[in-house]
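First the structure, which I've put down as C-alpha cells, then a few questions once you've had a look.
One protein chain omitted, others in place.
On to chain A.
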C-alpha cells in the first residue's frame, strides 16, 4: 500500500535530518573548546546522506534516505599563540577546532527546514489515508 510507504520515507527523512541537526549542535557546542595538540582537538563532523536504493533501483518507487556514516572534517585546525593558557603546548600554542560557526548556522537552518518538509509530508499522507478510510461513508 503505497500511502503507508510515505510514512517510512518521511520518517527516514526526519531521522536523517535530526541526526544532521544533532551533529550540528555538537559542532556548535564544541566550537570554542581548546586542546594542547592538533590531534586531540575536536574536529567538525558531518553526516553523509545516502539514498537507500535497493535492487532494481530504477523501478523502486519509494527511496528512503539513510545515514551512511559521520565523517570528521580534514580542514586544518586553528593554532593560536597564547602562552598564558593552561593548555598551551611547549611552544605556547593552543589548538581550536576547525568548526566554522557560520557554516554550522546555515546547516542548522537547512536541516530544520528539511525536517519541516518531511513532517508536512507525513501529515499530508495521514490526511490522504484518513480520507481514503472514510470513502463511501458520506
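In this section, a contact is a pair of C-beta atoms (placed from the backbone, for glycine too) under 8 Å apart; a residue touches a chain by one contact, two chains touch by 3 or more; residues count from 1.
Definition applied: contacts and distances are computed from a predicted model.
Visitor: Among "Simple sugar transport system permease protein", "Flagellar basal body rod protein FlgB", "MnhB domain-containing protein" or "ATP-binding cassette domain-containing protein", go ahead and choose the protein name stored in UniProt for the chain not displayed.
Guide: From the choices "Simple sugar transport system permease protein", "Flagellar basal body rod protein FlgB", "MnhB domain-containing protein" or "ATP-binding cassette domain-containing protein", the unshown chain carries the UniProt name "Flagellar basal body rod protein FlgB".
Visitor: Tell me which stretches of chain A touch the chain missing from the display.
Guide: Residues touching the hidden chain, for chain A, are 2-3, 5-6, 9-10, 12-13, 16-17, 20, 48-51, 58-59, 61-65, 110, 114, 117-118, 120-121, 124-125, 127-128, 131-132, 135-136, 138.
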